[in-house]
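Missing here is one protein chain; the remaining ones are kept as they sit in the complex.
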Amino acid sequence: MLRVLVQAEPFDVGGEYERLLNGCAGAGALANFVGVVRSNEQRPITALTLEHYPGMTQAALERIAQDAVTRFGLLGCSVIHRFGTLAPGEGIVLVVTAASHRQAALDGTAFLIDWLKTDAPFWKKEHLANGEDVWVEARAADDKAAGKWKEGPFSECLPKIRPAAI
Amino acid sequence: MLRVLVQAEPFDVGGEYERLLNGCAGAGALANFVGVVRSNEQRPITALTLEHYPGMTQAALERIAQDAVTRFGLLGCSVIHRFGTLAPGEGIVLVVTAASHRQAALDGTAFLIDWLKTDAPFWKKEHLANGEDVWVEARAADDKAAGKWKEGPFSECLPKIRPAAI
Amino acid sequence: MPSSCSHLPRMQQKPVTILYFAWLRERTGVAEESLVLPDGVRTVGGLRTLLSARSPRHREAFAAPGLVRAAVNQVFATQDMPVAPGDEVAFFPPVTGG
Partner (left out) sequence: MPSSCSHLPRMQQKPVTILYFAWLRERTGVAEESLVLPDGVRTVGGLRTLLSARSPRHREAFAAPGLVRAAVNQVFATQDMPVAPGDEVAFFPPVTGG
């Protein structure tokens, strides 16, 4: 089972767990990851706005979800990425994977979120409590995390080139 | 926030997500893992019974949950392990971690489930569809997975010795 | 006498659609525009140079500190990749989703 959604609406973590479990007969392990709008005392924000590239997002997410299933032998996975303006504590992105055994579910989840951080066409703008609006800058650490999946026996399965700076 | 439960009752994946999120101000990443009673065509089972060592389980789980928080700098984690007789598809164990960033949440989750597989005093008995009752045997792969956490900079933090065969 | 696409007068060539996202959209002041590729502009890098000269805001946007990345027809692209009439070309900063 493959479920990929790009939506403005919130997602239901428990409901998506049930849905994937019910769609994956024989599953023994489900893992998930939720990225949440973060605000802290050092850098309070009032909201986060996610912009995306509508024509590209859905297809790109479907490709990578299919790739994760193949690479890790998943029984299924769900990827939901929101866009629009979100308040602190709201979920931005949800990844759920189902597998026979735990390692595949855990690895599939890490792979998907690493990929989403570096290769999904979304851009975050923070609305700071002091009134400033700031585009979030890409982190070199994210590129490194995504890069680790390009080593090893499956590197030839990568679906596409990474964008180079121009 | 630390939440450790050993119980016969089912757990609520969505409810536990919300609870940990609400208990961990500043969280930007939540990860979870659910181990599920697995039945497949090759080896159909009607139920799984989990026996545990009541006097030891709660304290052991609390120690390792605290260790995970320290090691990975988690904002909090929840560990719920069930005992008793469960049907296929039911959740056996739930781990949820909350952190500022994703790597800590993912690593904390993997650490906790690896540890639970090898060091938590639970024993599984499968009730096969053919009427046989079979105690599940420990897998060497699980020991290896748990062992990997004993390398690296935090190995001196390990809370206790591993049981050797006697 | 039939003529191949590349020999059509410029007016009849299909334009290229240009999209901008995030701070490139804000700084150019444009989310989407289109233009007919002039002779000699056949790559992502060439198109970027052309667009930089389109207005002071375009120039400022492309000259701003920070990397600019691109996609051609919804696939990430490097500056040496070809652009043809009818393509959709997007310019944006490094992505920050997830």
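A, B and C label the chains in the order they appear, each numbered from 1.
FYI, contacts are C-beta pairs under 8 Å (C-beta built on N, C-alpha and C of every residue); 3 or more make two chains touch, one makes a residue touch a chain.
Everything numeric here is computed off the predicted structure, so don't read it as measured data.
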{"item": "Contact list for the unshown chain, restricted to visible chains", "value": "B"}
{"item": "Contact with the hidden chain (one of B:4, B:47 or B:93)", "value": "B:93"}
{"item": "Per the touch definition above, residue among B:3, B:19, B:101 or B:124 touching the missing chain", "value": "B:124"}
{"item": "Of B:9, B:41 or B:137, the one touching the omitted chain in the full complex", "value": "B:137"}
{"item": "Touch residues of subunit B, complete complex, unshown partner", "value": "35, 50-53, 55-56, 59-60, 81, 92-93, 113, 116-125, 135-138, 142, 160-166"}
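Methods note: only the chains that are shown with their structure count from here on.
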{"item": "Rounded Å distance between subunit B and subunit C, as computed from the means of their C-alpha atoms", "value": "51"}
{"item": "Between subunit A and subunit C, centroid-to-centroid distance (C-alpha), Å", "value": "28"}
{"item": "Centre-of-Cα separation between subunit B and subunit A, whole angstrom", "value": "24"}
{"item": "Multi-chain contact residues (two or more partners), subunit B", "value": "102"}
{"item": "Touching two or more other chains - residues of subunit C", "value": "98"}
